[in-house]
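Of the protein chains in this complex, one is absent; all others appear in place.
As written, the chain order gives the labels A, B and C, with residue 1 at the start of each chain.
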């Protein structure tokens, strides 16, 4: 029972490998009547595209999207929308030494045991490139959520040991992350982060970091007790992204250092709206949104593709082997993962908006 | 589209509120031929049962389980297994002041907006008591996984600012957690933790903590790329538990402080088995198990039911209101949540063992 | 991957065997705020209950329903509703000769091969008694659909070679089926049918028949292309009922005898409503409702439990064996199957009403 589909009401199925003919996604459940163009998807794809700065992999793919179905006269028509991107399909010789020698920190060995094969030319469905499917699904859900003023913003808050400490207003975050390659909202910190990434790159090493995601303008009561709570579904969507090793909601791991009196967000009324005076819970209580911004944080491990020699075991001879990974890789995946994290969250939110009756499942009204 | 069902191949549906006639669970998809008794379930229920020590709520429910279907002559018969527990249904007067006054830190307000009602007598499906359903499902999946020597162990590693620092062997953990009420594997630390909980209790306050979960003896290749990865499904299952605010895999949030060279677990061969020399990844790579123990950590917020006065907004008058929560509550939910966390993980693992063909879906062979 | 759950948005999970402690159903996804009592369910259960006339099995079960959860102060509360019925659990000696000797026409042999066991005391999940779960789910969906004036009526149109030829108005059908034990709308034909059933009974034999189902007042556009069309889902629900061997929509098998010009229902407008002048399609076009009454017909095979000697093969010795089935059985299941067919259709319709946004998934408005 494979699962390359996510969502119950807004269902996204993705397909394609790093080095096959094409990658793409089919979106089933987008209501009819939503204005949508290839440009809407392209904008998001360009944000995750490699080769755009000195801190990402120099691999350069144009990643031009083509919508095959589901849009008619500029609007979604209620039928499944499939969009694809052609690979240039360069099977690099760089990878030949990896045949039967699974890379540490990658899923190669697990994939081999599971499927009897693995795509050593680029990681197969474990490659970061498969998140193109996520981004296609995310772009469409983003467009849908915009009709309801819901926005999702992911920004880098830590790279290795460089942290962005101070909280900034959401509007500043949205603006500043477009002004630097790291997608950090504090422009000074961004410079330090970029230096840290370039340092790792120069050493053939890699670094990780943290990304915060803020989802704004959600209605109260999104999320389905008990097993499809909104925090559960968001945690799953984010943890499903390769390299993510932790998901936190609101104060997250810090919550354990507070007492109940300190942690509880008190209710008050403002502009005739019930809100909380603090947002320690990150906008989620009892598995449902409470109308405050949803705040999430993910921790991203350093990219496993590093150039120093590593120990593995040859799968045929079952003897130890030392390998060196060549090819072009990201020294830090955090800046590019922001787009994928936004996409992952937007798909979950779109799904729950329909599931809870806030969006009509068949057509926009 | 509600969802009180979890799992694709091993499906658990739970039902019941804190204060209705009964709570329970239906398990659909347990293969025929598994030896199972009410005692197998009762043992697990007793572990989460309140009133068993001075650090839990004094509410005393006997929580006697009755299996209604699915077992024949001491073995599962391949049909859905339903097990229930009768509530004593004491609608306490303690709660009457909470009508229309949602409690801070609880899901009351969200529930009210979503369903047009909320059970102010005990939190409804947001109550910790509904985890009885989880534990029933967990007990059966635990029994099933035991046939494959798979064990899941949850132990408390932090209470408020008291941390258990040193790693202990799994066998020691399994043994020591039964020797103290906190379910901490270090018996000295356990005493400090118990004191910390009693201190919070004496102040009418509450504290949170952290729980580590270790799943042992898993096969390689469990987990379904891309959207039902094993880390995604475990993160969801754990985040779905009330009060959990963070889920970490392996090094978790610490991962961002390592470089790629430090983080990558190197492969080696031992006793003709491919293993890694470290386990920073927590037994999961590319969303699949790699044969090493799966290591997870959850952060549990302090229980929101505290006795000091709190600010809320009356839902009818829409004016501010101060409330005081009476009744009997846990000053710290961590010790009891260990059983629920084990249950949540066991259900996911049982589900994936069937989904990946390691367990026959119809009958034990 | 078992499946004792039906529905996506209105999910019904059933459990229990003919001879265990209890049977029942859990309904997940009924919106909050629906008035519902045990009596609402009991009425439907009484319609399918055996022992109420001379043409059904004399086995007499009181079949008293108990709602365990999901109803609060007389209304659904948005949480899963579980209702059960206790069996008297009489393991009859009548069945002992059936151990290892699977009955012709029953699922015994298939069940044995699949699960390694079968409940020879009463057919297990293959027993007609398990439709109690269907009827519980049906009763609740019926109550929900009544809020939208949607009604489902099943009536017997044929018993063996006795056919009810003339079409009657829906109101007459609804009235007349309560006036005879066969649930046939033509009272004269009903008498002949009853005689036919009694004749089969006196010979230790059994007969089958046909049941027509009419669903009224449906909105236009119910049904999801391409794989959850409303005709597909209704066909599945009806074919899933034991003993059903054919499902027809509208003219059904007769459709092949018409030309396109004859078959097509022409559109007209009446009382400002677009309708068709005929209803050959049975209210379904392109897999969606067109606003006309949905007309379905099922063919029910004669009950396989007959008293004459039959040939089987002993599963242990693998040699031929002659068996005689004792115990009390229905000479014709058609009258009782009407209630189950109504239930099956109501569950599908309730599910699609929510899925298509006609009913809010969380609460009645």
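Here is the rule we use: contacts are C-beta pairs under 8 Å (C-beta built on N, C-alpha and C of every residue); 3 or more make two chains touch, one makes a residue touch a chain.
None of the values given here were measured: they were computed from a predicted structure.
Here one chain is not drawn; of C:20, C:50, C:302 or C:335, the residue touching it is C:302. Interface note for the absent chain: among C:3, C:62, C:172 or C:324, the touching residue is C:3. Only one of C:42, C:147, C:181 or C:276 touches the absent chain when the whole complex is considered: C:276. If you put the hidden chain back, the residue from A:44, A:119, A:194 or A:248 that touches it is A:119. For chain C, the list of residues touching the undisplayed chain reads 1-6, 8-9, 14, 102, 104-111, 113-115, 125-126, 130, 133, 158-161, 200, 205-210, 220-221, 223-229, 231-240, 242, 244-253, 255-269, 272, 274, 276-277, 281-282, 285-290, 299-306, 308, 310-313, 318-320, 355-356. Listed for chain B, the residues touching the missing chain in the whole complex are 1, 8, 79, 221, 225, 355-357, 360-362. Hidden from this view is one chain, which touches chain A at 1-5, 8-9, 11, 13-17, 20-24, 26, 28-29, 32-33, 66-70, 72, 75, 77-82, 84, 114-117, 119, 124-125, 354-355, 361-363.
Methods note: only the chains that are shown with their structure count from here on.
Chain contacts in this assembly form a complete graph, since each chain touches every other chain.
Chain A and chain C have CA centres that are 46 Å apart.
Separating the CA-averaged centres of chain A and chain B is a span of 26 Å.
Taking each chain's centre as the mean of its C-alpha atoms, chain B lies 39 Å from chain C. The multi-chain contact residues of chain A, meaning those touching 2 or more other chains, are 1, 8, 221, 225, 355-356.
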